[in-house]
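What you see is the complex with one protein chain gone and the rest in place.
Presenting chain A:
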Amino acid sequence: MTGRKRILERAVKELQDGMCVNLGIGMPTLIANMIPEDVDVMLQTENGLLGIGAYPKELEVDPDLINAGKETVTAKAGASYFDSAESFSMIRGGHIDLAILGGMEVSKNGDLANWMIPGKMVKGMGGAMDLVQGAKRIVVIMDHVNKHGESKVKNTCTLPLTGQGVVHCLITDLAVFHFPESGMELVELQKGVTLDEVKVKTEAVFVVSESLKVNK
């Protein structure tokens, strides 16, 4: 199983029946296709739709119906459309149960950096800064190390922040961490991963949960 698949398969378990969920652009969007049939959720897209359906068949494609990644989508039964201010009232007002976002770096106190690399083109934060402050639970999914093998799980983020102390759960290809007040906690090891490997590849200081789950 690839690292990405491990991350996604673990992330989909965060979705519970009855939730309203915002999936970020990129890897988080792929979770939409993996939701089990017995888990009924409403997916929100911040450009103004709660209740995203499947991608359209060719004849159903409608340029007036897209997601925040500008992909053509459909609306499922029970969906609603709204304007951008209303959309972020839902987000900022704490009405969205869960947001799953991609990350570039996460720090031990739950800071997230995922929108800007100084010196490269600045694209903008879109709705990420609003989501991390507003959604009830923030789950970040990302590779544990970058392509040079350096830990993306840091004591302090080096990249500009999206939000400070906002991450509740971090899912990587190696492990799952939670961020209680007492400090960053390792709660799960992904399949085939040892505690030693996680320790070697994690810059951040963390504690190991007494009920550490070892996925097999």
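One rule holds for everything that comes next: a residue touches a chain if its C-beta (ideal position, glycine included) is under 8 Å from a C-beta of that chain, and two chains touch if they have at least 3 such contacts; residues count from 1.
One rule holds in what follows: contacts and distances are computed from a predicted model.
Participant: Looking at UniProt, which of "Succinyl-CoA:3-ketoacid-CoA transferase", "ATP-binding cassette domain-containing protein", "Acyl-CoA dehydrogenase family protein" or "ABC transporter permease" names the chain that isn't shown?
Facilitator: "Succinyl-CoA:3-ketoacid-CoA transferase"
Participant: Among A:Ser84, A:Asn146 or A:Thr194, which one touches the chain that has been omitted from the display?
Facilitator: Checking the options A:Ser84, A:Asn146 or A:Thr194, the one contacting the hidden chain is A:Ser84.
Participant: Can you say which of A:Asp38, A:Asp64, A:Glu181 or A:Asp196 touches the chain missing from this structure?
Facilitator: A:Asp64
Participant: For chain A, which residues lie in contact with the unshown chain of the complex?
Facilitator: Looking at chain A, the ones touching the missing chain are residues 45-49, 54-58, 61-73, 75, 81-85, 87-88, 91-92, 111, 116, 121-130, 133-134, 160-165.
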